[in-house]
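Attaching a single structure in structure tokens format; questions to follow.
Removed: one protein chain of the complex. Kept in place: all other protein chains.
Moving on, here comes chain A:
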Amino acid sequence: MIIDPVTLIVALITVATPVLLAAIGELVVEKSGVLNLGVEGMMIMGAVCGFITAQQTGSVALAFAAGMGGGMALALVFAVLTQVLMANQVASGLALTLFGLGLAALLGAGYSGLPVPSVTRPFPEALRDIPVAGPILFSHSILIYIAIGIVAAVWYVLTRTRIGLVIRAVGENHDAAHALGYKVVRIRFATILFGGACAGLGGAFLSVVRVQNWFDGMTAGAGWIALALVVFASWKPWRVLLGAWLFGGIAALQLRLQAADVGVPVALLDASPYIVTIVVLVIISSDRRRAALNAPAALGRVFHASS
């Protein structure tokens, strides 16, 4: 049996969206020179806050706002730890993931299985019924279009605006940026919060749109894939989109190959996103000059105004 490419594409776009949102947020954070390993924790906070809000208020828009708020609340903790108290970013990020998973489990206790409102699709039935293009372009929930919009906006801001230039300057050399009078800590606070909002939105998409339920630990490692994706995309926004669709595509394809009774080694396909990431890392690092151009030079380094 042949796999229908149209449904495959529709599925991979849905599968990719939570990771895409988290990764595009993390890209901005890393572009400003901060490595936040707490993506998983921020995502699950977004998932639980979004789900509880959707359940309580019946409003999907509020749920997405609450998801972003949940992610930002956790990101704020990270920002205070790393930017004000100057804690180690790697350790703080890992702690954030563990804290987020635990806190989300606590908040979400008792909410599993409760009903949530369904999410409206922005395009009318007539458009969705167009063969091939209809399902692929017009059949999704609103958040998927927003996610792609965020990618475009991040690309535009980072590469075409003054604010983007400042963010990149802070990420490349915070001492120089500071000497020029830019508020390094304030800018990084803003990017960290933006990253938290994106991760939270990705989590809310997972619980409110895709699964429509809340379970402990439901992000199941998506945050880590988002982190890998940023490296895979070598800190370029459109490549994050491509990478997310590639990873999502592999996941969606392997399930479809199984459903079509095609004898494929499932374990190999499951591992392939990670293999691809390693290959890309090897290719990137083989050319030292290019790697240096792409990775923010001040990534993960603590900034102290007097140093």
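The rule is short, and it goes like this: a residue touches a chain if its C-beta (ideal position, glycine included) is under 8 Å from a C-beta of that chain, and two chains touch if they have at least 3 such contacts; residues count from 1.
The definition used in the following text is that contacts and distances are computed from a predicted model.
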| item | value |
| --- | --- |
| Identity of the absent chain, which is to be given by its UniProt protein name, from "Nucleoside-binding protein", "Cytochrome c-type biogenesis protein", "Glucose-6-phosphate dehydrogenase assembly protein OpcA" or "Cell division and transport-associated protein TolA" | "Nucleoside-binding protein" |
| Candidate in contact with the missing chain, chosen from A:152, A:266 or A:305 | A:266 |
| Touching residue (missing chain; options A:75, A:170, A:206 or A:231) | A:206 |
| Sites on chain A contacted by the missing partner chain, in the whole complex | 1, 3-4, 7-8, 11, 14-15, 18, 102, 105, 108-113, 115, 206, 210-220, 222, 251-252, 255-256, 258-261, 263, 265-267, 270 |
